[in-house]
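Note sheet for the following structure.
All protein chains but one are shown at their positions in the complex.
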Amino acid sequence: MELHTLTLITIVAEPVLEERLTRRLLELGATGYTVMDIRGRGTRGIRTGDIPGQGIRIETLVTDEVAEAILEEATASWFPHYAVVVWASPARVVRGDKYVEG
Amino acid sequence: MELHTLTLITIVAEPVLEERLTRRLLELGATGYTVMDIRGRGTRGIRTGDIPGQGIRIETLVTDEVAEAILEEATASWFPHYAVVVWASPARVVRGDKYVEG
Amino acid sequence: MELHTLTLITIVAEPVLEERLTRRLLELGATGYTVMDIRGRGTRGIRTGDIPGQGIRIETLVTDEVAEAILEEATASWFPHYAVVVWASPARVVRGDKYVEG
Amino acid sequence: MSGQEATLLPAADLLRPCPRGVLPLTEILRLNLLSPITLAFALGIFARVVKSEFSLPRQMYTGLGIYLLFALGLKGGVELAKEPLGVIILPVAVTLVLGCIRPLTSYAVLRKLGGFNTDDSAGIAAHYGSVSAVTFIAALTFLEGMREPVEGYLPTLLAILESPGIHIALAIGALKQADRTESMGSVLHEVLTGRTMILLVGGLVVGYFMAPGTWDQVAGFYDGAVFKGALCLFLLEMGVVAGERLGDLKESGLFLLAFGVIMAVIHGVVGVGAGLLAGLSPGGATVLGAMSASASYIAAPPAVRMTLPAANPTLSLTASLAITFPFNIIFGIPLYYQVALWMT
Amino acid sequence: MSGQEATLLPAADLLRPCPRGVLPLTEILRLNLLSPITLAFALGIFARVVKSEFSLPRQMYTGLGIYLLFALGLKGGVELAKEPLGVIILPVAVTLVLGCIRPLTSYAVLRKLGGFNTDDSAGIAAHYGSVSAVTFIAALTFLEGMREPVEGYLPTLLAILESPGIHIALAIGALKQADRTESMGSVLHEVLTGRTMILLVGGLVVGYFMAPGTWDQVAGFYDGAVFKGALCLFLLEMGVVAGERLGDLKESGLFLLAFGVIMAVIHGVVGVGAGLLAGLSPGGATVLGAMSASASYIAAPPAVRMTLPAANPTLSLTASLAITFPFNIIFGIPLYYQVALWMT
Partner (left out) sequence: MSGQEATLLPAADLLRPCPRGVLPLTEILRLNLLSPITLAFALGIFARVVKSEFSLPRQMYTGLGIYLLFALGLKGGVELAKEPLGVIILPVAVTLVLGCIRPLTSYAVLRKLGGFNTDDSAGIAAHYGSVSAVTFIAALTFLEGMREPVEGYLPTLLAILESPGIHIALAIGALKQADRTESMGSVLHEVLTGRTMILLVGGLVVGYFMAPGTWDQVAGFYDGAVFKGALCLFLLEMGVVAGERLGDLKESGLFLLAFGVIMAVIHGVVGVGAGLLAGLSPGGATVLGAMSASASYIAAPPAVRMTLPAANPTLSLTASLAITFPFNIIFGIPLYYQVALWMT
């Protein structure tokens, strides 16, 4: 059984960003992602669309380098403008080689 | 890029508890939370409302002290009465200072 | 406050597998699980049912031995046939003794 | 529904015209069993029994419930506006009395005869102190099929019967023990601002104040075939949910089964009698009887869960949803109707 | 629908009255293309083609599907109750035969002419051995527009055609290789208790046993404008889903395109002939032809996915949803109608 240790990046964001963020994740080197609908509350309380308090939660399993790139872009470009929450945690992944682009 | 290591608390609970649990999280020092609808199965199988097997899953990124407070309250007050599952894991968070109350 | 360190296994899979995978998890020793509906994208892009891009995400808190069994079964039996993504991460669980079968 | 046979039964050949009460009980039962509502409910149970994974999407089920309650409120409000308010004082009063005594009788029977602990007794009593809106609707639909006129303001009584019983039962539970986790005030707020109250009472008020004639603009959506058709779909899913509880029946034992049936019959007959005393028509008394005989499965469960967490929710849901509800829509309603005819 | 033109076409000026068969095929095609159903489907495809993010909420789509299937079953059951059962024995028999030979012809063509491997051949054959309920409904709606009467019990045939073909194809796949992951028994259970069967067969039974006259109470919800209007919304979303598959068409190559069209025509003409042989009216034979020509995209995909995981689901879904389905609702149905008229 081969397990690779990768980084799991989780992003909570406004629904309007779904298309843009997932596009960027792939551009930065992610090989896939998983999206869920959520509701939530934070300090900014900014939400668009007709129903307040709704958001999305994106998960992507990536290599450490891709993780760095995503976290940097989040800090520099997403965070100042939008209501996003981003965190990283380690994950041991079955067939982790699949998530290395190339 | 500033990353802070915080604790991610995850709570799976009966839907009827959503309002009470999230209120308590904020009272105990959390600055926000994210809620998802889930279905599931456990040992108690207790669910309310008209549709069995449904529940909610709450995530909150908090400092270690707040995490301790939440875990203690969970052990003492929630667990004996309700079908809740609570776990903690570490997370490296972008702009983690945002999650420290004050 | 008693916290046990367990393994949290997360599985992203095709919706058609929900019943089979959750049944296997219990058979392999899990005491419960939590399921969410997701949408996503990966390298295979295989989805069944009428709406493409939809999937499920299963979480189960298990002991290390059960985790090993699940990861092995995933590698040997699920991965070759189906679009599944499986990863493991450690979690400190309130009343973790509850998740040990017997 | 609501005494407007002319509009509601335009074709008027549902049943061959026959003078009221002439149909024998067995025939009434047969017709009730073969109503689309009962059959749809049975289909839902069947789906569960054969372990089908079929069920309505959750939001569709919630949405149908919202629609049915709002429609009920609107129709009731429109009818209420036609009555001098004095007419409803007596029916309102007896309904309040029913709301107070039903949780008490339920609690007493459960605690003394059933040997349940105080938590479980109070929890189940809260369900039997409240009311099931779907049973109410089923009674109206049944009487429409019987061509039996009913008072248009009955939804007002439904709204009145909804919450007092829950609070009385929870208060008993709270008095008996200290392990409450939520204040009564917050539960009161929860129930009074819950979905059922907003839609039913809100609908009543909207219907009451709607400009004359505007009901006709929306009646085709909130009444008639659309209402009854949506009700069938709702009952299909209620069958699935009730079917899921059938397995719990074995564990919860014979007493609960007997309780669910006998309590319904007693409360039902008392309700019919109270209704006739208050001057309701036989049809109206039948509906009050059906309400009185019913048990809540929407408003009561979360209230009980929040206030008395030690009460086992499986017991109360099984009793109200898998025993009392099907008993009422299959046998109870025709029975209360017969009782109403006998008593007049 | 179902031969009741009097009630269904009250205004009766959909088309200028003209004796059956007098409309030229081009005119029939034009009218079919400009039906709200076809146009709504086209709009859905268009939305995908311009990369709109529009789509119906998932539960709404599922909910509409549930409603349509249940409505279909109910209507069919009501009509079935009017017929002596002997009348349907022959049509049922030919339908069963169609259910057995269609997966075999499909498998043979795919394996021998298409050069697909056994898994993919069996997987696609399972789709073409089953049936598309929406194609069936579109055929009924088309014939109603043509003022062509049809037998009321046709939904019974739909229910009968649904599952045998899936199992025959899966059995072939299972025989040919050992890499099955699910027992046939559990797949059989899955298909027989799936949404389509519960709603369609369950609806048939409910409609069959409903007390006389109760259908009229709910017909305004399950038939007529509400049914057709909901069908348009459903087809709007089916267009979106099919549009999403159009991209896969290029990859899957010309053979699949040819297969999806030619198989439909052959199975369609055979179905029409079999229907006429069994004594169906030209309208009924047209519908049986459309069923026979159609391919499943709801019941078959999960069954195949569970039993034959090595079969590529993209191939079968693209063929059934993006080729055969639009072909049938745009060209196929009018064609089978012409064939039925020629053959009589």
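A few comments on the model shown:
Letters A, B, C, D and E mark the chains as written, and numbering starts fresh at 1 in each.
In this section, a contact is a pair of C-beta atoms (placed from the backbone, for glycine too) under 8 Å apart; a residue touches a chain by one contact, two chains touch by 3 or more.
Predicted model only: the values in this text are computed from it and were never measured.
Considering the intact complex, the chain excluded from display touches A, D, E. Screening E:110, E:161 or E:230 against the full complex identifies E:230 as the residue touching the chain left out. When the whole complex is considered, the residue among D:198, D:257 or D:310 that touches the unshown chain is D:198. For the chain left out of this panel, the touching residue among A:5, A:54, A:75 or A:89 is A:54.
By the touch criterion stated above, the residues of subunit E touching the omitted chain are 11, 13-15, 30-31, 34-36, 39-40, 43, 46-47, 50-54, 56-60, 145, 224-226, 228-230, 232-233, 236.
Contacts to the hidden chain, counted on subunit D, fall at residues 58-60, 62-63, 66-67, 70, 74, 189-190, 193-195, 198-199, 202-203, 205-206, 209-211, 213-222, 226. One chain of the complex is left out; on subunit A, the residues touching it are 14, 16-17, 20, 45-52, 54, 77, 81-82.
Keep in mind that, in the parts below, only the chains that are shown with their structure count from here on.
Graph distance from subunit B to subunit E, where chains that touch are one step apart, equals 2. Considering every other chain in turn, the ones in contact with both subunit C and subunit D prove to be B, E. By the residue-number overlap criterion, the interface of subunit B with subunit C counts as different, with under half of its numbers used by both chains.
Taking the mean Cα position of each chain as its centre, A sits at the greatest distance from subunit D. Here the two chains linked by the largest count of contacting C-beta pairs are D-E. Placing every chain at the mean of its C-alpha atoms, the farthest one from subunit B is found to be E.
Spacing of subunit A relative to subunit B, judged by their CA centroids, is 20 angstrom. Computed centre separation for the pair subunit A/subunit D is 47 angstrom, with centres defined by C-alpha atoms.
Measuring from the averaged C-alpha position of subunit A to that of subunit E gives a distance of 41 Å.
Subunit E has residues 58 in contact with two or more other chains. Residue positions of subunit C with contacts to 2 or more other chains are 36, 89. Counting only pairs that meet the touch rule, the chains in contact are A-B, A-C, B-C, B-D, C-E, D-E.
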